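Mind having a look at this structure? Questions to follow.
Every protein chain of the complex appears in place save one, which is left out.
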Amino acid sequence: MFPVAEFINRAVMVGTSLVLGSTGEILTEKSGNLNLGIPGIMCSGAVSGLIGGFLYINSGAKFSAAAAVAITLAACCLGSLIVTLIYSFLTITLRVNQNVTGLALTTFGVGLANFFGGSLKQLSGADSISIVKIAKAYKASLPFASKLGDIGKILFSYGFIVYLAIIIVLVVSFVLKKTRVGLHLCAVGENPATADAAGINVTRYKYFATCIGGMISGLGGFYYFIDYMNGSWEDASKISQCGWLSIALVIFAIWRPVIALFGSYVFGGLWILYNYTGFSVQMEPIINMLPYVVTIIVLITVSLRRKRETQPPASLGLNYFREDR
Amino acid sequence: MTATSKTAESRVENAHEPFISITRRTSSTIGRSLVVRTVAVVIALIICAIITVVLTGENPINVFVSMFEANFGNLNLMMVSMQELAILLLVSLAVTPAFRMKFWNCGAEGQALFGGLAAALVMLLWGGKINDILLLAATLISSILAGVIWGVIPSVFKAHWNTNETLFTLMMNYVAMQLVKFFIKIAAKDGSSVVDPDMLRFSTESGEIFTSAQKFLIIAGFAVIVTIFSFIYLNYSKHGYEISVVGESENTAKYIGINVRKVIVRTMAISGGICGIVGFLLVTVSSRSINPDIVAGRGFTAIMVSWLAKFNPLIMILTSFLLVFLKIGAGNVAMNFRLSLSFSDILTGIILFFIIGCEFFLNYKVRFNFCRLGSQKKR
Partner (left out) sequence: MNTEIIENKNQKNSVLALELKNITKAFGTKVVANKNVSLDLRRGEILALLGENGSGKTTLMNMIAGIYHPDEGEIIVNGEPASINSPKDSFGYGIGMIHQHFKLVDLFTATENIVLGIKDGNGFNIKKSSERVAEIAGKYGFEIDPDRKIYTMSVSEKQTVEIIKVLYRGADILILDEPTAVLTPQEIEKLFNVLRRMRDDGKSIIIITHKMNEVLSLSDRVAVLRKGEHIATVNTAETNEFQLTEMMVGKKIVLNIERTEPHDTQKRLEIKNLEVVNGEGRHVLKNVSFDVFSGEILGIAGIAGSGQRELFEAIAGLQPINNGEVVFHNPKKDKPVSFFHKSYERVVELAKEGKFHYADGTHVDFSGMKHSEIKKLVEEEKVLFYEDEIIDLRDKTPLQIKELGIHLSFVPEDRLGMGLVGSMDITDNMMLRSYRKGHSVFVDRERPKKLAEEIINNLEVVTPGVGTPVRRLSGGNIQKVLVGREIAAAPKVLMAAYPVRGLDINSSYMIYNLLNEQKKKGVAVIFVGEDLDVLMALCDRIMVISSGKITGTLDGRTAVKEEIGRLMTQTEGVNEIDSNK
């Protein structure tokens, strides 16, 4: 029989990376910045967490799960923030082309991740660079989850980041819809000249949105690495693919984090679908193609149905310069 | 305002001004842009040098010597780097017409890969069974056709429904990759993940019909021809003119009766076709094998090459040289120190950031108002 609970469990795990990735990008895009560097940021977030965890384990301090989690999370956020700041500075302060900057950032971020992932051993002289120990801390779930059978497995068996991701989605959604900050942010993305004239500091909002968005996305990358990859480094290609899918999910979600949440779980399901089908090994690539094909179909469907409220932020991809007349 | 001295009074006027004032430049000379870009590259190289030194502990001069040697150390190495240059240049030329039209084709990777897949398929089926020249022609044509198909699909949707082309083409890359994996799984009987030269062979005993020098000449030849073609096509042909108009303003294009949809699809067909040639060169001429990473991210690098050259095919020779030099050189440095080859991506990224960032100083004028600092303290 098809292991439904197991499947949903894994789908949610992969989906959570996508949730964080796309929520970060939604926040970024709401400020009018299209960040194609998300794949790079997610990879950097993952590798920063890895470096943090690695340094902690090798520091000789007595291992504590809480400290390990705190350090890796902090390292991940810091790493993603620094990388995102490159993008923010170039596009917001220097006002250069967002697409090109984003792609360069992806090259840089993926390179950074592969470099440190691949060279950490060499650089430090350590025997192994796995942080499986810390990964276990991330996987710790509620104690009663295993007693509740399938329900427990579907709802309660995840590490805390899955729930944190849901909370982040709800918070971002609330901030965007119900708060003054959200209103101002949307105004910046829709019409920066108007926001500027209304006394909103466009630059500051853009910086905050891209940086916080970048950190959320970076966390998504790190989560993929620590949970799905069990904290042992292979290479960054899967994480960067997650990044591209996250960007595509933003369109799927018509810039609404809650829709992105469910969309991500669905895509997570497609991502791992092959392992749960009885197809021959030859068919694996065909099944693995599904997320991309579905994304294409979604892109087409969204473009066919044009409605004012479902359009991207009006100034998406354009840099704002006050004295442009 | 409590300041009473006359000097403070005279500062009041300036105090109203923001500390940094930025204005848009109305014009920029070629000389200026050369200077700014050179300075940017130099600063970037210095930073790269510092990073390299920190990571390897090697003297920076030695590092650059080692990078240079990796590219030009001997005739063979030189041929390799020039071949690499030619391939990257071709991919860059492929994406350029689309970019001139403001069509963000991030799918060169997939278009080239799909072209390569077609070549591999033809070679697998007919290799050794038909005349080699015929086989060569068949692979070339099928590669081009495959590239065209892969490029035209997203463009049709873009043209008719304004479907987001950046993501569409990106996703097409992954679809092409999976198709190549599928092909390999079917073709390689022993379950291996590569299709090796033994299966994609010509009728000669070794399976090879070109010497490595010939391979180089063929690839370089294609690069030269396509560069010249692109330069003329974009700047002097009616099609090229239409591409520019559509890129600058779709409304103007419609106003003068250009069929915008046709131009979009046609241009992407050309883009895809050139990518198909790259697929042919990589699979049939250069390696006689195929794997999902055979294009190796050149589709993205090409976007930078093209953009940095301001979509000018001749300047692209220069920009693609810069990136290839770095890639091979930094790769060599990394290898010498047993570091990951991705080191070159980091250096490439840094240099790109600087070259991209320096655009700001070409488009804007920055003026610092130091008086403001002084007067602010007095408040």
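Which chain is which? They are A and B, in the order written, and residues in each are numbered from 1.
One rule holds in what follows: a contact is a pair of C-beta atoms (placed from the backbone, for glycine too) under 8 Å apart; a residue touches a chain by one contact, two chains touch by 3 or more.
Small disclaimer: the values here were computed from a predicted structure and weren't measured.
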Of A:64, A:124, A:146 or A:179, the residue in touch with the unshown chain: A:179
Candidates B:29, B:74 or B:251 - the one touching the absent chain: B:251
Missing-chain contacts mapped onto chain B: 1, 12-13, 15-18, 21, 23, 26-27, 236-241, 244-245, 248-249, 251-252, 254-259
Residues of chain A (touch criterion as defined above) contacting the omitted chain: 178-180, 183-184, 186-187, 190-191, 193-201, 308-309, 314, 322-323
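Operating definition for what follows: only the chains that are shown with their structure count from here on.
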Chain A and chain B, separation of their C-alpha mean positions in angstrom: 26
Touching residues (chain side chain A, partner chain B) in the complex: 36, 86, 89-90, 93-97, 99-101, 103-119, 122-123, 241, 244, 247-248, 251, 281-282, 284-286, 288-289, 292-293, 295-296, 299-300, 302-304, 321, 323-324
Of chain B, residues touching chain A in the complex: 22-24, 55, 104, 106, 157, 161-164, 166-168, 170-172, 174-175, 178-182, 185-186, 191, 297, 300-301, 303-304, 307, 334, 337-340, 342-346, 348-350, 352-353, 356-357, 359-360, 363-364
